[in-house]
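The complex is shown incomplete by one protein chain, all other protein chains being positioned as in the whole.
The letters A and B name the chains in turn, as written, and every chain counts its residues from 1.
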């Protein structure tokens, strides 16, 4: 009996070891732990972006494509048209020139966003708790395409849990509950979308957080898409008027959802995008 | 019925059953049954099938609880013992199951060694010797490494017997030990029961149908029927005591106080002849 007994014990031991090995493999090789090479000492640097797009906390921070840290927090200072992003960077990379440029990039067309830092030439290095003054914001796809084809330009605004109205000629797939963003940070949501029977366009009611009550009344609302196939949201681009939006106000400047098909159609009809006849006239 | 009476170990009766009443699924199994099992003797419990002989053994070991009445084993009221006390008591009781009940996971040796391993911390050498001694006693020392499914029914019974006596209990309950044994094995088992009783003074309770076998070794016979002890006495003479119970049981007649036929409606009616007859 001692023979089979010890083989049970050995076999069971092997089984347990195999199980834990598999767990260790899953936990370290296939999860984000694999990315946190040394989550040890790090220092914080902040950077302000006018639009963070889809950037999330814990997104990677890269220099020359190499991961050096992650995004610690993203906040929108109330009343300010910028997102403050705290970057946590590994202590080993503490020679970042102060005039380096932090840019929000997208990995591929559909990928997640990350912060890339391009080295500047200043002798002064950025210190822990310091700020990277030079930043480049995330570029919403629509904005890029819009600029490209000359549909962009206008747009801007702000809000609190108060409602404002906006008319769009086309809301695309926008539905109630979709986020309302300013500078890429959510500040409210779409309360309702309905067709106006007389004006024959879409009337969208936006509920905006009370904290953001300094939105100029000439701000513009635009329907954007997160990424190429993502859900749609309303982006508010602040204007410059001294008067602010109040509950029940209507936003005059709106930019409707872009149909990808339309854009591509235009592109094909106009030929090369460099001869922007149509686009140029629309732009200015 | 003084609860937890201190062990009156000079009591002539090792097991004292008084007024035992049990109802199972609406059927009365025991009806105020009284029985004494005397210390150091072989008592045989006989009776027709279904009178609850096995159930009685289960009551004695505390596996089943009675609805009324009391059972004292060596002075302890079984019904009042806590789980630990009951288990303590059972260590001193051997039980031979009708179908041997060997643990199919273990070989013969480990089956016999099982109680020792569970309750003692004896060194391996001692366990080995004890087990081999018991196996030698039932003539199966050579089969120590066989698995239970490789044994014949008779061999399995003998292994179970070896297991039941491995702790040298003061009381052994044999549930139908002779069923399915060939004459040689039967003789050996009989001799073994007798030897255990005579040399070690082990009190034995023997549930069996087989009068000739019982007559050879038992000191006392109790005949159970209808939930009562209907006759008891010396095995040599009990068959001739003239009561209708013993006459029917040992004579093997269908009619008598022992119900042979299960209660049923009128025979002719059920066959559909009643209407025609009337």
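The rule is short, and it goes like this: a contact is a pair of C-beta atoms (placed from the backbone, for glycine too) under 8 Å apart; a residue touches a chain by one contact, two chains touch by 3 or more.
Just so we're on the same page, contacts and distances are computed from a predicted model.
You can't see one chain of this complex, but its UniProt record names it "Intermembrane phospholipid transport system permease protein MlaE", from the set "Fatty acid desaturase", "Nitrogen fixation protein NifU", "Intermembrane phospholipid transport system permease protein MlaE" or "histidine kinase".
In the complete assembly, the contact with the undisplayed chain comes from B:93, out of B:56, B:71, B:93 or B:165.
Note on the undisplayed chain: of the listed residues B:61, B:194, B:215 or B:243, the one touching it is B:61.
Touch with the chain omitted from the figure is made, among A:22, A:133 or A:176, by A:22.
The chain not shown here touches chain B at positions 61, 63, 83, 87-88, 90-91, 93, 95, 97-104, 114-115, 118-119, 163. The chain not shown here touches chain A at positions 5, 8-9, 11-12, 14-16, 18-20, 22-23, 25-27, 29-35, 60, 108-112, 229.
As a working rule, only the chains that are shown with their structure count from here on.
Centre-to-centre, using mean CA coordinates, chain A is 82 Å away from chain B.
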